[in-house]
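All protein chains but one are shown at their positions in the complex.
Chain lettering (A, B, C and D) follows the sequence in which the chains are written, and residue indices restart at 1 in each chain.
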Amino acid sequence: METSLLLFLLLAPFAGFLFNVFFGKKVSRNVSGTIGTIAVAISFGIALNFFFQINSTKKPILIELFHWMTLGNFNVGFSFLLDQLSILWLLFVTGIGTLIHIYSISYMHDDENLHKFFAYLNLFIFFMITLVTGSNLLIMFIGWEGVGLCSYLLIGFWYKNQEYNDAAKKAFIMNRIGDLGFLIGIFTLGYLFSSVDFTTIKTAVASGQTVDLGWLGFGTFCLFIGASGKSAQIPLYTWLPDAMAGPTPVSALIHAATMVTAGIFMITRLNFLFDLTPNIQMIIAVIGAITSLVAAFIALVQNDIKKVLAYSTVSQLGLMFLALGLGAYEIAVFHVITHAFFKACLFLGSGSVIHAMHGEQDMRKMGGLRKYMKVTYITFLIATLAISGIPIFAGFFSKDEILMVAFHENKALWVIASLASIMTAFYMFRLLYLTFFKEFRGTDEQRHHLHESPSLITFPLIVLAILSTVGGFISFPGHSWLNEYLKPIFIRAREEHHVDTTTFMLMGVAVVGALIGIGIAYSNYIKKSQVPGADNEITGFSKVLYNKFYVDEIYMAVIVRPIYAIASFSKNFIETALSGFIFGLGKVTNMVGTQGRVLQNGSVGFYLFVFVIGTASIIAYLFLAQ
Amino acid sequence: MLTTVFYILSAITLASAFLTIFTKNPIHSAIYLVICFFSIAGHYLLFNAQFLAVVHIIVYSGAIMILLLFTIMLMNLNKEDEKHKSGLTILAAVASFCLVAYVLLAAFIKSMPILEKGDYYVSGEDYQSIKVLGQVLLDEKNGFMIPFEFASVLLLVSMIGAVLLSKKEEKISL
Amino acid sequence: MYTLIAIAVLGVLCLLAEIFNVRKAIVPVTIIGLLAILGLTATGLNDSADSYNNMIVSDNFSTPFSCLFILLTVFLIALTPSFHQKEVHKISDFVSIKLFLLTGAVAMVAFGNLAMFFLGIEILSISLYVLAASNRLSLKSNEAGMKYFLMGAFASGFILFGIALIYGAIGSFDMAVIQEAGTSADVEDWFYIGAILLSIGMLFKIAAAPFHFWAPDVYEGSPALTTALMSTLAKVVAMAAFFKLVSAMNVNLPDSSQTALMVISILSMTIGNIMALKQNNVKRMLAFSGISHAGFMLMTLLAVSTSAGILLYYASAYALAGIAAFSVLLYVTKDKDNEDIFNFNGLGKTNPLLAAILTGALLSMAGIPIFSGFFAKVFLFGQMLNAGHIILVIVAVVNSIISVGYYFKLILAMYTKEATEAAKPVPFVYTAVATVAIVLNIAIGLYPSFLLDLLV
Amino acid sequence: MDVSFLLIILLVGAIATFLSGDKWASKIALLFSLAAFGVSVYLLNLYNAGQNINLIKQWVTIPKIYIALGADGLTMAMVLLTTALTPLIIFSSFGNSYAKSKNFYALILFMVFAMVGTFLSADGFLYYIFWELSLIPIYFIALIWGNGNPQSRKKAVVKFFIYTFAGSLFMLVSFIYLYQITGSFLLSDLIRAQLSTQEQFWIFLGFFLAYAIKIPLIPFHTWQAKVYQKAPAVGTMLLSGIMLKMALYSIIRWQLPLAPLAAKEYLYYFVGLSVAGVIYGSIVALKQKDIKKLLAYSSLAHVGLIAAGCYTMTLDGLRGATLQMIAHGFGVVGLFFAAEIISRRYTTGKISEMGGIRIQSPKFTSMFMILVLASVALPGTFNFVGEFELLYSLAQKSVTICIIGGTTIILGAFYMLRMFQKVMLGEKNEKFFADVNFNEGLVMVIIIGVLLFFGLYPKPIIDLITPSLEEAIKVINRI
């Protein structure tokens, strides 16, 4: 029963994928989209079912399908694990997935490759489910790479544009760098524990099996590299903003809500290992904090609506990593969930805007849209409040908990995180003001076409806005349902910080900080009616920020160009030299042959001369030399 | 006495051999060569190998040299028409002559046992009269009968060869 | 002994046939006769009667080699009438000379006395001088004959000098005596010098470096059929005779002679192969290839006591491949005044069978399995490794690699270039001889034991 | 029935094809290759049932040479790979018309015959013969039916031939040397030779030259790209799909068991060299302008990893190598076939002249995409299973080497996706590109099916090869 349910859960999106690949073109557009949506909805239903089951039984479900690979002295099964963590993830992956599918039916309606879009989305959901439910690192890796593949396919969905293809390729390759780390991590764990199975490793750790902590540290560090690739942390984050080349639903689903959280999922999965290696945790925390700050800085001056959201995603992911690094896995998970709600809502909202603007993404050409798009505006406002950390809204609770933990563990990190939060509030409201307030700055033609999006688009927005509002209550300070729910995942119980004055003080500080950010944005963009200038007018530090600290350029100069240079050098010189050397051997022999022909000069006298000399030398050697 | 004769004969042999080579005119060369052959026959006589000496003179001086002379005459080669040889050729020839002579002689001197007069083996039997030679040459069981007959094949081949090489082409050729 | 007589009689018969004007019967009768003699020789395989003052010994060594020589002669004689189509009146001469040459060849492996050896080698040489110069209207042929004659006679002088010294040391021309005297310690030192001079003469005959200079010129100038004879039969004969001589004298030779032999072997292989690379004339190329193969075969002399079978195998493989290659060459260069490679252009299209045969022959020479040339090389290398001559084997391997270069030049010409002229009709015998030779070559490749076990 | 039956079928097939005439040659060749596949499947059943399918017969008395053909799991896997790929390769050529096709197809079958013989041989001498024998057909296939300028083709092919021939001669010397010690060429006898490490080193080196050139490993690879480019598609597939597996298989079957001490002593050098090839191949592939050359260099990178796995001499390494051989065999044949499909339509190999194919032929694009993904070892494809085990085995020996070797998954993705992007994506090409026809599609689908199926369920192969590999490890570790 469980097995077949799991198979349904897994294969429903895959069936949707197959249907859309093979028949998508033949059926009408709506059918194609509907089938894709239903496939995901089925999964969502099953996930819900599992959720209720596990809520009552509290027992993880392990399903082994077949024996897959054999490594050294252990086997790797094709098996799946449904426990609290994976079901939680399943829920919001398939849930948000369903909403975004619905949204896409309308959003992508005019695209000639609609059926492919749904096929890829379904495939993505399939791989995401694999990633989340895999019972060992290898199955997880299948999903891990699979979602990477789908991300590649969807970023490059409009494949006629080679720039989009470049972005897709970049995303895939950057992910692959992380994946190598992941692989090495798997190797290390396999070597240390003779298993890559989560349950087995967990049991081993729980039973106090002695492991070489040095190697374990190496392994967890490698895993973290893997996570940072997928979850866009420094130094592997640059692909995420570029990934905005894909259709907006993709950005919402993959690059905000689900795939990018895979790294957090993985680290949470292996929390018991990371707990053993505090050094690595420290690194994770620091990287997370810095990432959140750097991304927030960059987001301050971006003008592309999706780019701002992308950097905001990076920044929020950084916060999650900060939490992970501080050992507060459940808080990270909490933030993942709330972030999934409001960020999906934001992206979909921006998609709605872009839809209305006919593909225009530059905020400088927007403005005053709230008059034209009421629903979009309201939902967007709610999500923005959520992300800025205004109380009641979901983001407030999760972000606040992160800041709190940081405050307790490391003040410096707390400062950084708080700074990032303030900036978040600023740039999100900057985005909001520039887009929805003041007068419309686009062309008349665009103004003429401005309209509220159809209900298929607004419905998901509304649902997500609601979730962004109430989502925070799953982990209300002091009475956290989530923490209780996730307990079985961890080995070490984290000491709970009781709700005390410090807590309230910190909450107050956070809220004040957010309000300060909003206030600055208000004064700049409402009071002073500023509009960011054209690209060439930007100077000073803003220019550095606007150009994203030139990180892409630096990578290009430090890594990509040298590789190309080495490649050219190898191709033009080493290859030629090697080939020339081998060829040269032949050539030299040939040359000797040519020269040797001179000796064969046809003169009997010379021939006999050599004959005699030869004779004389032989006799001399044999009889006189000794 | 014998020694003197030996040295005189040897001197004639070597001198005439050299002259054969150095004389420009082929006819003169041939004549020097005949002298050389005669002196070698003299050596044979010294060894009391009269039959061999006679055969030698008949074959070499009589047959081979006549053949050579005949050819020279036939081709009207009795001019000194050989081109001036290059210095390199001369040098090479001289060098190789010296080298090979030195090497061979040195090898012989090095390896040669010093034989006193008494060291020579003397059987006292007759071993080189016509009678004995005939027996050795033509005896089937203990002699060189087979090679003797085989030599006939050799001569036959050279005969056919000579004929083949000078046979007129029939009309159909070319 | 009977083999020798029978062949000589056959030769005389040929001459008589011309007189009685039964020219057409000469070749068939000769071939049948030779095949009969082959049977006779082969059946008396292990008869080691040595009568006639031990002049001729038929033993394990001489009989298989004699058979090989007879077989090769059959091929060569079969090719004669087609080759000398325009000189029919000379056919009896050509055939009988080849037969007499065969007597010389047989004498050279079956000799029990240096007199027989000397006469044998002279018969062989003189026949070859004649055959080389036999196209008397062609200056090239004349030149080849002249060069060969001058140098050959020169080398004969050395051989004779060597024989004289050996005689001086031992007091007999009998091989048995020589071998026996050789094993006793007190032999006059000039025996060695004689043996070396004799060896030098033989090295000249097998065209080993640095005594090889005559070979390319003579091969190129001679009529193609004669070249075939020289590069297959004559080379193999000289090699076998040399082997026999060395195995008789081996015990006596100073150790350093092994080194000298190695150097000569390496020189021959290398010079032969490197020089062959840049040749345009196929006959000349095969001459150099022959030099390198002489170098390979010389290696057997480094382990005389065990490698007679390998020499036989190598010689058979090489000679059969040579016959096959030359049959094709005869066809291709028919009515041409040169044998340059471009004549082979497009043979793969105009005459696939012959092209395939030539390819096979060349692959055999290059030492690529399943052709027997490969097995020959392997057995040879094995023998050498066994004797501890690793360096020699390495050099030989490198040389095998070089040799592929020029063998493939010809193959490339056949298969990648366009033919310059339309296909000519192929005389039946060419195809037949080439096919039989290559089939035999492959056959001994598939059943190497057949030959290898003969001499053990 | 023993394994010789398979050889006989192939040989008879070659002869029958040769005699059949140009019109029917391709069909007859296909028929016989299918028959050979059937026979090898049947043999697999026999083998699994524990029956003796080996053959041993004395051939040459002195020196002692046997006709010894034997199969264990590893061999069966390779034989199956060969006989399964052959019909595909032959079938894939139906879209081209070759002059003198009877010779062409006869040569293909003959080459397969020799390659199967190489896999099956248990006698060193026989093995060498088959090894060399397989070289001749490919030489002619590439020479006569190849593409491009005949002059440069000739140069490349001759270089290839001489080069590989040169390498294998050194292997021959090693064999002969071993024979002098043991007095037999049988593998089972040869491994009993008592050798010092020094001796083993030279023997190892002799084998290494042969294999390194054939596989090829850097710096012995210079023949590869040109030959892959110039050979007809079928030749390239045979070369890359099967022939180089022959050398990799030989490492496991011959080289390591015969010279284990040397292999252990110099393990890091050889693993290092192989892994260096991974990086080098990937990097040079980045700059290739010709699609076939790019694939050649990618192949260089992949086989470098496989060789590295072999040289680690761990069970994982050998198993990963074997799995990856099979995966790479199918994958590379598929990729070269894709390249061939493109060049059938565009008559060019230059990447710069392609692009925009996706718009015109979505089916082909999807298939090509899957092959590209398999080539970059995406999990779920067969290649991943192999590559994972290989990297795992490297990690056991040295994490550094593993990381270096692991960059293949980054660089591989880099050049493959770059190529895919330039060839398939972008604006529509002016030149017309017909989508795959049924024949082409069938071949692609079969290959993709194999890659995906075994990617998820490699167990049958793992079960087949693991006992043999364990045996091999035991032999390697005997001293």
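Going forward, contacts are C-beta pairs under 8 Å (C-beta built on N, C-alpha and C of every residue); 3 or more make two chains touch, one makes a residue touch a chain.
The rule we apply is simple: contacts and distances are computed from a predicted model.
Engineer: Leaving aside the chains on screen, match the unshown one to its UniProt name from "Phosphate transport system permease protein", "Multicomponent Na+:H+ antiporter subunit D", "ABC transporter substrate-binding protein" or "NADH-quinone oxidoreductase subunit K".
Structural biologist: The missing chain's protein name, per its UniProt entry, is "NADH-quinone oxidoreductase subunit K".
Engineer: Which of the chains on display does the removed chain touch in the whole complex?
Structural biologist: The chain that is not shown touches these displayed chains: A, B, C.
Engineer: Tell me where the left-out chain touches chain B, residue by residue.
Structural biologist: So the residues of chain B touching the unseen chain are 2-3, 6, 10, 13-14, 17-18, 20-21, 26, 29-30, 33, 36-37, 40, 43-44, 46-49, 52, 55-56, 59-60, 63-64, 67-68, 71-72, 74-75, 77, 82-83, 85, 89-90, 92-94, 96-97, 100-101, 104-105, 108, 112, 115, 117, 120-123, 125, 127-128, 132-133, 136-137, 143-144, 147-148, 151, 154-155, 157-159, 161-162, 165-166.
Engineer: List the residues of chain A that touch the chain left out of this view.
Structural biologist: Residue positions of chain A that touch the missing chain: 597, 600-605, 608-609, 612.
Engineer: Even though one chain is hidden, which residues of chain C still touch it in the full complex?
Structural biologist: Per the touch rule, chain C residues meeting the hidden chain are 114-115, 118-119, 122, 126, 129-130, 133, 136-137, 139-140, 142-147, 149-150, 153-154, 156-157, 160-161, 163-165, 167-168, 171-173, 190, 216-218, 220-221, 279, 284.
By definition in this document, only the chains that are shown with their structure count from here on.
Engineer: Have a look at A-C versus A-D and report the one with more C-beta pairs in contact.
Structural biologist: A-D
Engineer: So how far apart, in whole Å, are chain A and chain C when each is placed at the average of its C-alpha atoms?
Structural biologist: Inter-chain centre distance comes to 78 Å.
Engineer: If you average the Cα atoms of chain B and of chain C to get two centres, how far apart are those centres in Å?
Structural biologist: Distance between chain centres: 30 Å.
Engineer: If you average the CA atoms of chain A and of chain B, how many Å lie between those two points?
Structural biologist: From the centre of chain A to the centre of chain B is 102 Å.
Engineer: Would you pick out the residues of chain C that each touch at least 2 other chains?
Structural biologist: 192-193, 405 - these are the residues of chain C that touch more than one other chain.
Engineer: Give me the residue numbers in chain A that touch at least two other chains, ranges are fine.
Structural biologist: In chain A, 586, 606, 613, 615, 619, 623 touch at least two other chains.
Engineer: All pairs of touching chains, please: list them by chain label.
Structural biologist: After working through each pair, the chains in contact turn out to be A-B, A-C, A-D, B-C, C-D.
Engineer: State the interface residues of chain C toward chain A in the complex, per the touch definition above.
Structural biologist: 147, 150-151, 154-155, 158, 192-193, 196-197, 200, 204, 210-211, 213-214, 216-217, 254, 256-257, 260, 271, 274-278, 402, 405
Engineer: Can you tell me which positions in chain A touch chain D when the two form their complex?
Structural biologist: Residues of chain A touching chain D: 21, 66-72, 78, 138, 141-142, 144-146, 149, 152, 156, 159-160, 162, 165-166, 169, 172-173, 176-177, 179-180, 183-184, 187-188, 190-191, 218, 563-564, 566-568, 570-571, 574-575, 578-579, 582-583, 586.
Engineer: In the complex of these two chains, what residues of chain A are touching chain B?
Structural biologist: 605-606, 609, 612-613, 615-616, 619-620, 623-624
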